[in-house]
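Only one protein chain is missing; all other protein chains are in place.
Read from first to last, the chains carry the letters A and B; within each, the first residue is number 1.
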Amino acid sequence: MSDSKDLSRRDFMAASSASAIAPAAPSTRDSVAPSPTRRGSEVDIVLDVNATEHRLWVEPRVTLLDALRDRLGLTGTKKGCDQGTCGACTVLVNGRRIDSCLTLAVMHEGDRITTIEGVARPDGTLHPLQRAFVERDGFQCGFCTPGQIVSALGLLGEGRTLDRETVRVQMSGNICRCGCYPHIVDAVLDAAGRT
Amino acid sequence: MNDFTFVKAQTTTGAITAVAREWGARYVAGGTNILDLMKDAVEAPPMLVDINALPLREIEWQQDRFVVGALARMSDVAGDPQLRGAFPAIAIALDESASPQLRNMASIGGNVLQRTRCAYFRDPATPCNKRDPGSGCGAIGGENRRMAVLGTSEHCIATHASDLAVALAAFDARIEVVGTRGTREIPVGEFYRLPGSTPQMETRLAPGELITAVIVPALSYSRRSTYLKVRDRAEYEFALASAAVAVDVANGTIREARVALGGIATVPWRSPEAERALAGAPAERASFERAAEAALTGARGYGENDYKIVLAKRTLVRALEMVTAP
Partner (left out) sequence: MNVPVLGAARSRVEGPEKVTGRVRYTADYAPEDALHAVVVTSTAANARIAEIDERLALEVPSVVTILTHRNAPRVDARKQGPTSTLLFLLQNDVVQFDRQPVAVVIARTLEQAAEAADRIRVSYRAETPQTDLDAAPVAPVETIFGQPGTHARGNPDAPLPAGSVSVRQTYRTPTEHHNPMETHATIARWDSEGLTLWDSTQWAFGVRERMAQVFGIDPSRVRVIAPYVGGAFGSKGTPWSHVALAAMASKVTNRPVKLVVTRPQMFGFVGHRPKTEQRVELAAARDGALIVVKHVCQNETSIADEFVEPCGVFSRDLYAVPNYFMSHRLRRLNVSKPTYQRGPGESTGSFAMESAMDELAYALAIDPLELRLRNYSEVQPNNGKPYSGKCLRECYALAAERFGWSARNPAPRSTVRGRMLVGTGMATASRATHRSGSHARIRIDRAGEVTVAVGTIEQGTGSPTVFAQVAAEILGVPFERVRFLWGDTDLPQAPLAAGSQTAASVGSAVAAAAQALRRSLDELGGSIPNDGLEIVHAEEPPESEEAYATQAFGAHFAEVEVDPDLGTVRVTRFVGAFDGGRILNEKTARSQLLGGVVWGISMALFEQTRYDRRTARIMNANLSEYLVPTNADVPNAELLLVSDDDRHANPIGVRGIGEVGICGSGAAVANAVYHATGVRVRDLPITPEKLLAQA
């Protein structure tokens, strides 16, 4: 391994002192350019994520979740269980909320995929849902939060009349172990009232 | 998960041909069941044929029946206003399944074919005659709280997991399938096999056959139907017990009824015994309790699931009360 790839601890320390809140990060790959050499059973696909086209090589078995996180560097969507039992991996596909861990990247060419990174406006203005989650303390550890917000965004697009009970039921595909549920309901109702 | 070849089919013929060519190849629609099983290494198909481009998503009211395309998503079917009005039990069964995200992903055909949640089936480290014929049944004598009390054998007590299939059973739905030999319809009551001594054989689909539609024949009293699902927590859980019922009541007397039970049997459990007990009976609790006794005749508990015999009866009684309430 060449020296240029070895970051010294001094580099790490320099990185950390610059960070206001987050601790030091190891060097992180940006959205990967397609590997020039196809390996094994990898196929060449194009994914439309947050209105941006990404070309990538993936084995067919790569889930949409892992393609987003590991190949495209969009780590906002979380892997909570990898088996469709928690909702942390929720993304929108053509405006509908799904669990990205139980679908394959290769199945979504031509689909419009929205992740948490695409919820705020490009200029950084938070979506009313996001503002409401902050205001209502709809999160603690924050791990389930991207899934909650994207799920709520999907819910808001479903045309239901939203009251407390309906939101509770319709958000039950997103588990929160910190126990924020009533605050999540508050935030969703706030956003529904505003939008 | 194993590596596999991925093929995107554009036509039904193309899909069937692709699967027929590769032994062990499977169709993938929503993916919520097959991919889950592959992650657990319960299934390892060498090829997946993506059938999502096939034109099988329509929900149509024809003269005397509903035809639901096999690729229609659970949420779309649940939300269809005509279906909700005509067959509330089906809509409710869908509404109460899984989670909103999974309902948006999962197809009707896939739901009907979903495999059991039995913990031993899903854990290759434990014996399971369904997954590995001859290896034994880990659930018998083991952790069997969620397992079946009807339709079991000494080889398998795995509960059938689909809520929708229970409602379809109550309404005498038919499964339309297409294979290399053409198209046929299989009544739901014949579609599923009891485990018997061959629990690895779950349906009467021939190898490579593709479900293309679910047909629900009209029933004059289908509007007076419901699906009641009982579980530990309020949402996002498989049934401990469930009941799909439809009742034709006139002047306080039940002319005819449809009863199917879920969460407690190895296949969706249509109950002619309960239906016979209800026919001609007054629409009151005593009748419902008699029907429930009849429905659970022959039920057998395996230790941790004994409660299901009582719970299933009460669930059925409650569902009948709900649907006959003024």
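The definition used in the following text is that a contact is a pair of C-beta atoms (placed from the backbone, for glycine too) under 8 Å apart; a residue touches a chain by one contact, two chains touch by 3 or more.
Keep in mind that this is a model prediction, so the values were computed, not measured.
*Asks:* Would you list the chains present here that the left-out chain is in contact with?
*Replies:* For the complete complex, the undisplayed chain touches A, B.
*Asks:* So one chain is hidden, and I want to know which residue out of B:22, B:132, B:172 or B:235 touches that hidden chain in the complete assembly.
*Replies:* Of the listed residues, the one touching the omitted chain is B:235.
*Asks:* Among B:142, B:179 or B:282, which one touches the chain that has been omitted from the display?
*Replies:* Of the candidates B:142, B:179 or B:282, B:142 is in touch with the missing chain.
*Asks:* Please output the residues of chain B touching the missing chain, sorted low to high.
*Replies:* Considering the whole complex, chain B reaches the absent chain at 1-3, 41, 117, 119-120, 123, 125-126, 138, 141-143, 145-146, 230-238, 240, 307, 310-311, 314-315, 317-318.
*Asks:* In terms of residues, what is the contact footprint of the unshown chain on chain A?
*Replies:* Given the touch definition above, chain A has residues 1, 5-9, 12-13, 16, 19-29, 39-40, 59, 61-62, 66, 69-70, 73-83, 85-86, 88, 115-117, 119-120, 126, 130, 133-135, 137, 139-146, 149, 164, 167-169, 171-172, 174-185 touching the missing chain.
Basically, only the chains that are shown with their structure count from here on.
*Asks:* Between chain A and chain B, what is the separation of their C-alpha centroids in Å?
*Replies:* Centres of chain A and chain B (C-alpha means) sit 32 Å apart.
*Asks:* With touch defined as at the start, can you tell me which chain A residues reach chain B in the complex?
*Replies:* 40-41, 43, 59-61, 63, 82-84, 87, 90, 96-99, 102-104, 106-107, 151, 154-155, 169-175
*Asks:* Which chain B residues qualify as touching chain A in the complex?
*Replies:* Those residues of chain B that touch chain A are 1-6, 8, 28, 30-32, 35-36, 38-40, 48, 50, 52, 75, 98-102, 104-105, 234-236.
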